[in-house]
Structures are given as structure tokens and as C-alpha cells.
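This structure is in C-alpha cells; I'll ask about it shortly.
Left out: one protein chain. Kept in place: all the others.
Up next is chain A:
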Amino acid sequence: MALADLPAPARVRKPGAPRRGAPPPGWTRWAKPLVLAAGLAPLARLVYGVFWNPDLLGANPAETIEHVTGDWCLQFLLITLAVTPLRRLSGWNWPIKFRRMLGLFAFFYGVVHLLAYVGFDMLFDPAAIGKDIWKRPFVTVGFSALLLMTPLAVTSTKGWVRRLGGPAWARLHRLVYAIAALGVLHYWWLVKRDITWPVAYAAMLAALLGWRLWARGRRQKAQAARFGEARS
């Protein structure tokens, strides 16, 4: 479908005027703290469990902490990757305002996940940790994912976007696709036998990345069509 076939917008919006159905201006000022609190809730539950209510974390609290933080790391990665498709499919622009926070939550839970492993499993023994990362592919993969996330977390500020320039910043942050894939692989390789959840995460990731490929294909086709029209 060429762009010329699309129906013209019914009404031209004045610059700065709110889109129909959009939330009131300035709403993110109170929505952001809410998202922040919601994102911290899983951690708060773990901390409460460790110090005040051991029963909450079951018979193997360390395992629960590792599973919960690993799950939230992957879930926040997927949610972050859902921001762009959501914007394009819905026409809303506001999800972008939360993307940095969501991505930082993925990094944050990844770090807590690593710390739980380093402390509870490895007893802070650097030699044992080094050996484990070197020897065991699922650890190697998980550690690499977290390592690759670090520059993205560091350069997530507005200052860094300016310093790097938009296109370079965007190129760097495309690393998140590889990071998410490594995260899912880490999960896949560590389960003993039942791969139901790794497969579910892999399917969601495939859908999110697949949509991007499809959208890019469509964009290129539209561009080619426009280019063709301009020449004729």
C-alpha cells in the first residue's frame, strides 16, 4: 500500500494541543513515581521476606530470590522492548516517557540477581565465581548479558544521548536485542528438564523482535514506493 492511499487525517491538530483520548498534560509527573513504586514492589517483598517473614520466601529463600529477580529482569526487558511496538500500533506517544525507567529496572533486577548468585551461591569467592563464569555456558551467557547491559544503563541519561548523538546512541542501544536473547538463553540452559517458561519467554521475545523486522520491511517498501513515484 502506497502512502498516497492512506486516508488523510480528519483534522489537523494544533501544535501542543493534546491528542484526542490522550492523558492530561503533565500526568507523567505523578505517574512516574507510581511506576517506580510498582517496579520496586517485587524487591520490597523479597527484602520483607528475608528480614521479617521467612515463610514468605518458601523453603529455599535463596532460590526464590534468584528466581524472582531473574524473572523480573527478563520481564522488564520484554516490557521495555514492547514500548516501540505499542507506540506504533496504538499511535500513543506517552509510553516512551517510561522506557528509560523500565530498562533501568531490567538492569537493576539483573544486578540484584547477580549479587544473589555471588553471595548466596558463591559465598563472594572471586576464584569460584571466575571459574563458574568460565566453565558453565549458562552462567557465561547470563553474565555477558548483564555486562552488555551496563553501558546501556550508563548512557541512558539525556546528557549521554546528547554526547553520543541520536543515531549513535540508538545504534548502541540496539544491543538490547542481543541482551534479551542472551537472557532467554541463560534461562533455557539452566532449567533441568521443564522448558515451558523459557519457551514462553522466547516466544514473546520472538514476537517483539519479529514485529520490528516486519515493520522495517514495510517501511522500506513504502520508501521504495515513494521513491518510485517521485521518479516517474
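Here, contacts are C-beta pairs under 8 Å (C-beta built on N, C-alpha and C of every residue); 3 or more make two chains touch, one makes a residue touch a chain; residues count from 1.
Rule of thumb we're sticking to: contacts and distances are computed from a predicted model.
The complex includes a chain that is not drawn, and of the options "Cytochrome b/b6 domain-containing protein", "Lipid II isoglutaminyl synthase (glutamine-hydrolyzing) subunit GatD", "Protein-methionine-sulfoxide reductase catalytic subunit MsrP" or "Transport permease protein" the UniProt name matching it is "Protein-methionine-sulfoxide reductase catalytic subunit MsrP".
Touching the missing chain, out of A:136, A:173 or A:212, is residue A:136.
Interface note for the absent chain: among A:25, A:54 or A:228, the touching residue is A:54.
Mapped onto chain A, contacts with the missing chain fall at residues 50, 54, 58-63, 119-123, 128, 132, 136, 138, 189-190, 192-194, 196.
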